[in-house]
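Only one structure is covered here, and it is reproduced in the block below.
Of the protein chains in this complex, one is absent; all others appear in place.
A, B, C, D and E are the chain letters, set down in written order, and residue numbers restart from 1 in every chain.
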Amino acid sequence: MRSDRRQNDQLRPVRITRRFTKFAPGSVLIETGDTKVICTASVKDEVPAFLEKSGRGWITAEYGMLPGSTPQRKDREASRGKVEGRTQEIQRLIGRSMRAVVDLSALVGRTIWIDCDVIQADGGTRTASITGAYVALVDALRWLNQKHHIFTQLPTTGSVAAVSVGLIDSVPMLDLCYSEDFAAQVDMNVVMTDQGEFIEVQGTGEESTFTESQLQEMLALAKKGIAELIAIQRSVLEAT
Amino acid sequence: MRSDRRQNDQLRPVRITRRFTKFAPGSVLIETGDTKVICTASVKDEVPAFLEKSGRGWITAEYGMLPGSTPQRKDREASRGKVEGRTQEIQRLIGRSMRAVVDLSALVGRTIWIDCDVIQADGGTRTASITGAYVALVDALRWLNQKHHIFTQLPTTGSVAAVSVGLIDSVPMLDLCYSEDFAAQVDMNVVMTDQGEFIEVQGTGEESTFTESQLQEMLALAKKGIAELIAIQRSVLEAT
Amino acid sequence: MRSDRRQNDQLRPVRITRRFTKFAPGSVLIETGDTKVICTASVKDEVPAFLEKSGRGWITAEYGMLPGSTPQRKDREASRGKVEGRTQEIQRLIGRSMRAVVDLSALVGRTIWIDCDVIQADGGTRTASITGAYVALVDALRWLNQKHHIFTQLPTTGSVAAVSVGLIDSVPMLDLCYSEDFAAQVDMNVVMTDQGEFIEVQGTGEESTFTESQLQEMLALAKKGIAELIAIQRSVLEAT
Amino acid sequence: MRSDRRQNDQLRPVRITRRFTKFAPGSVLIETGDTKVICTASVKDEVPAFLEKSGRGWITAEYGMLPGSTPQRKDREASRGKVEGRTQEIQRLIGRSMRAVVDLSALVGRTIWIDCDVIQADGGTRTASITGAYVALVDALRWLNQKHHIFTQLPTTGSVAAVSVGLIDSVPMLDLCYSEDFAAQVDMNVVMTDQGEFIEVQGTGEESTFTESQLQEMLALAKKGIAELIAIQRSVLEAT
Amino acid sequence: MRSDRRQNDQLRPVRITRRFTKFAPGSVLIETGDTKVICTASVKDEVPAFLEKSGRGWITAEYGMLPGSTPQRKDREASRGKVEGRTQEIQRLIGRSMRAVVDLSALVGRTIWIDCDVIQADGGTRTASITGAYVALVDALRWLNQKHHIFTQLPTTGSVAAVSVGLIDSVPMLDLCYSEDFAAQVDMNVVMTDQGEFIEVQGTGEESTFTESQLQEMLALAKKGIAELIAIQRSVLEAT
Partner (left out) sequence: MRSDRRQNDQLRPVRITRRFTKFAPGSVLIETGDTKVICTASVKDEVPAFLEKSGRGWITAEYGMLPGSTPQRKDREASRGKVEGRTQEIQRLIGRSMRAVVDLSALVGRTIWIDCDVIQADGGTRTASITGAYVALVDALRWLNQKHHIFTQLPTTGSVAAVSVGLIDSVPMLDLCYSEDFAAQVDMNVVMTDQGEFIEVQGTGEESTFTESQLQEMLALAKKGIAELIAIQRSVLEAT
C-alpha cells in the first residue's frame, strides 16, 4: 500500500493554474500532490552566440528550489555562488524537452526562457516542471503571436509531458512522492509527446540495477501516466 | 492623481496568507497591490561561528526575485554565480529588522532562516518582505514552542512592519508601486515597531536631495502606513 | 565623558591633504581622528552599458580596507574572491552621494571612478570616504577642465559631506570612533549638501530601536557636523 | 555505410592498457577507436561529510578533457573557474556506475577517487570512461587488499561497462564516433553489468523523438556491445 | 650517491614522442625519468584584446596536473574553481619562453595555445613542459605553413629548452627528481636557447640562501644539461 493509498499505476492529483503571476507572458502553477512549481516563460529578443545570424530562435530553461520548499531548509544556490550538478542536469533536461516540440526556426532571433521554481517539494519536481513548462510555453507563444503576429500557426509539433516511475521493493510504481523516491532502488524519468514518442528516458539505479523486463514495466507505467497528464494540459489550454 | 487612484497617504490593498506552503515552520504569502512575496521561516540547530558557545541564537535572512517576477526577465543570481549588491543590502535589512524585536538569547543555539522570494514585483518588495517575514517568524517561534517547549512565552519584544514612502514631483506619497518608484526623486524605506519606534530609516535621493520638512512629511506618512500594516499582521496572527 | 574628551556635538580633528599621490587626477588623504582614507578620482573614456549612446557620463565608487588598517588584521577581499555585503553597501552609498551633486550630462561619455581605501580604521570610514571623495572629485573635474576644456564651469550643483551620529546609553553623539560605534544602540549616517539638504539618511538600530525625538536630535547633530566639514572642504579647495 | 566501414552493430577497436602511469593504484589507458581516456583510481582515507561515522566508504568520479584533445581547442575548465553542466552530468554518471557494483561498506572510511581524463576525443568519451574506470577501480581494490588486507575477497558484485547507441537517419547504430554523434537524432548511453542488468539508460532526442520500437532496437545493440566490452575487461584483468 | 645512481651533472633519460595524439597540430609526449607531460600546440584565429589590430600574433600557455599524476591524489583545479598561484607562475613561464624564440609578427592575428598536462609527476614538470612544448610548437608552425603557406621559413629565432638544478647538502645537482627537489635548499630553473643565451633564470632559496659561487656552479650545470636537451630536440625534429 502506498503512503497516500494510491494504486501503483495512479498519478497524484494534478492541478495546473494558468496566469498565476501577471508579468511573464506564460506563468503557470503546477501542483502534483504536494509538489508545487511555478513555471514562467519569458521572451528576449536575442539568441545565444552560436545561433547569431542563423535566423533561428532558442528555448532555454532554468530551475531552482526555494530554500523553504523542503522540510530541511535547502541552501540558496545564489548564496553559495554555484549551481549544483543536479540543478544543471534538470535545467538541460527541461530545455531539451521544450526544444523537441517547437520549430525553432519560427522564433527568428528570439529566446524563450523557461523558469521553473519549486515552492514546495515532495518528489517529481523535474517532471512536474516539464509538464507545467509546456503550458507556460504555449501561453508565451500565443502572446508572441498576438503581440507580434509572427506565426500563422503556433510553431509546436506536439505537446510534451513527463513523469517519474520507480522500483520499490522490486515493484514498479508511477509518480513517486519524496518518501517513495528516497526508498526506490531505481528511479526513472520519462518525457514523451502526445504522439506517444519518447524525448527522454533516464533510468538510474543508485547502488542497484534493473532487468530488461522491469525496464519494460516501468516504461508502460510512464506511458499511461503521461497520457493522462497530456489530457489535463489539453483541457487547461482549451480554456481562455 | 496616482495611477491606481489611491490617495497620497493610502496603502495598496494588503493580503497576508499564512501556511502558504507546508514544509517550512513559517510560510506566508504577502500581497501588497501587485507585489507578491513568499516569506518562509526555517529553523536550524546551529549558529554562526561568532556565536558558538555564546548560548545565544540568531536570525538571518535571504532575499531573491524569481526571474519571471518582472516584465523584463531578471537574470537568475545563482546562474551568474554572484549575489548583487542590492540583494545583499535587502538581506541585511530584513535580518536586522527581525533581530530588533526578538530576544536572541531565548533561541539558545538555533538559527532562524528567513527567506523572502518575490514571485511578482511591483515596487516595495523589500518592505513587503519585512512585513510578511514577521508573520512567518512568529509562526516559526510558535512551532518551536509547540515542538520543543523552550519558551514560557514567545521571545518577541514587539512586532515589526515596513513601508516605502517617496517624493514625486516634490509630493510625498505612501507605498510606491514600481512606476512611482521609478519616477521618484527620493525613496525612503522605514521599519517601525508596534510601539511606534524606528528600527530603520533609509532615505535616499538618487541624483536628487530633500529638505528637512520633506523628511518630516515622509516620516509621518510612513508612520501612518506602518500602523495600518501592524493592525493587519495582528488580525492575521490572531486567527488559528 | 567620551574616550577622547570630546563634547557630544564635537567632531574629531579633520585634516584633508590634496595631491596625496601623483598619478590620479584627484588624490586626497582625509584624516578624521585616527581614521585615515585615501580617496582618488580617476577618469575613463567609457560609460556603463546602460548609458551608452545616452550622451551622459557616470560616477561610480569602490571602497576597500587595507588588511593592516585594523587592530585585528582584516582578510583581503581580493584573496577571498568576494566583496562583502558591507563593502557593497558603502560603495553604492559613496557613488550615489557624488552623483547627487554633479550634472552627469556634462561628463559626456566619461566615467569618474572614485576609490576610497582605508589605511587606518577607527570608525566613520564610510562618512570620511564621502567627505574626502568630494574633494578628489572636484580635483578630477578641474583636471578634466584644464585638459579637455569641456566645461564652461564645473558641473557641480553643490558640495557634499557626511558624518555619523549615534545613540550611546540613549545619549546622541556626533562622529563616533570605533569603540563608540561598537557600543552604540543606534548608528546613523547622514549625507548632506552645502545647502543643508539631505542626500541620504540611514539610521539603523542593531537589536535596538529609537524614538522620533531621538531621531530629531541625531539629525540636528549631523547637520551641525556636516556644516563644519563643508567649511573645511571649501577652505582646502580654495588653496591652489 | 559508416565512415570507418563498420557494421551498424560493430564496436570500434578497443584496447585497454593497465598500469599506464605509475603513481596511482589503478591507472588505465582505454582506447576505443580514436577516443583515448586515462582512467586512474586513487584512495583517500576520508569520506564525504554525509558518511562520516557511518563506517561505509565511498566512490566518486571526476572527468575532464585536455584542451588539445579536440580539433578545435577546448577551453580549460580550471581557467574558466567553472565546471560545465555536461562535465558534471558525466562525473555523476561515472560515480553512480562504479558505486552500483561495489559493496561500499567494505571500504570502511575510505574514498576511491576515479579520474577520467580524455586525451583524444572522437565520441563516446563518457562510456569509454566508465569501461576503463572499472578496470582501474579493480586494480585499486586489489592494491588496497595487498597493502591493507582489508578484504577476504574483492567487494565487487559484478563488472560494469558502457556504450553509446544512436539513431542516424532513423537507423540504430552502435558506438558512435564524433561525426556520427553529431549527425544523430537520438543519442543513448547505456551502462550494464556482466549479469545483463541495467545501471543506467539515458536516451535523449535533441530536437527529435524516438518510438518504442526504436528504443528496443537501440537497447539490443547496446546489450551486444556491452557484452563484448565486458569480455575484453575480463581478459585484461586476468593478466597479472 | 643520487637515488637513481646518476652523476651530479647527469640528466635523467629523456624521450620525446611527436604526434602523440592526433587532433592538435602539435602533440608531444615528453618523458624525463618518471616525469611525463603531454604538450600540445593548437591554433586559434584570434588574438588577445591588447593585440587586436596590431597585425601581430601571440603565444600563450596553460599547464595542469592530472589528479592521478602524483602518489597523493591532487585536487582538480577545475573542481576547486581556482587556479593555484604555482600553476599560474608556470603558465606564464612557459608562455614567455616560447615567445622569446618566435617572431610574433609572422603569426598575423593567430594565437598558438600551448597546453602542458602532466600525466606522471616526479619533479621537473615545468622544465620538461618547456622542453616538450618547443617541439609541439615547431610542429604547429610547420602545420600552419603547410596548411596556410603563410611563412617562407619558420618564424623561429632559435630553439629553447629548460632544466632544473639545485643545491642538496650544498652540492649542486642537475635535473632533480621529486625526492631531491623536496630535500633541496635551493631550486633553480633555467631556460636557454641553442645559442647559449638565457631566457629565464629563476633561483629560489626556500628558507635558505646561496652564494655567488654556488650560483655560478648551478648555472654551469644547467648550461650542460640544456645543451644535451637541445640536441635531443633537434634529432627528434629532423625525423619526419
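Methods note: contacts are C-beta pairs under 8 Å (C-beta built on N, C-alpha and C of every residue); 3 or more make two chains touch, one makes a residue touch a chain.
Nothing here was measured: the structure is a model prediction, and the numbers come from that model.
Undergrad: Since one chain is left out of the picture, which of the remaining chains does it touch in the full complex?
TA: For the complete complex, the undisplayed chain touches C, E.
Undergrad: Identify the residue among E:100, E:150 or E:237 that touches the chain left out of the display.
TA: Of these options, the touching residue for the absent chain is E:100.
Undergrad: Under the stated touch rule, tell me which residues of subunit E contact the chain that is not displayed.
TA: 85-86, 88-89, 91-92, 96, 99-100, 104, 188, 193, 195-212, 215, 219
Undergrad: Under the stated touch rule, tell me which residues of subunit C contact the chain that is not displayed.
TA: Residues of subunit C in touch with the missing chain: 21-24, 27, 34, 36, 38, 40-42, 44, 62, 64, 66-73, 76-79, 81-83, 87, 113, 115, 117, 119-121.
Quick note on the criterion: only the chains that are shown with their structure count from here on.
Undergrad: So the centre of each chain is just the mean of its C-alpha atoms; given that, what is the distance between subunit A and subunit C in Å?
TA: Between these chains, centre-to-centre, one finds 50 Å.
Undergrad: Report, in whole Å, the distance between the mean C-alpha point of subunit D and the mean C-alpha point of subunit E.
TA: Distance between chain centres, rounded to whole Å: 32 Å.
Undergrad: Residues of subunit C that touch two or more other chains: which are they?
TA: none
Undergrad: Chains as vertices, touching pairs as edges: which of line, ring, star, complete or other describes this one?
TA: It is a line, because the chains touch in a row without closing up.
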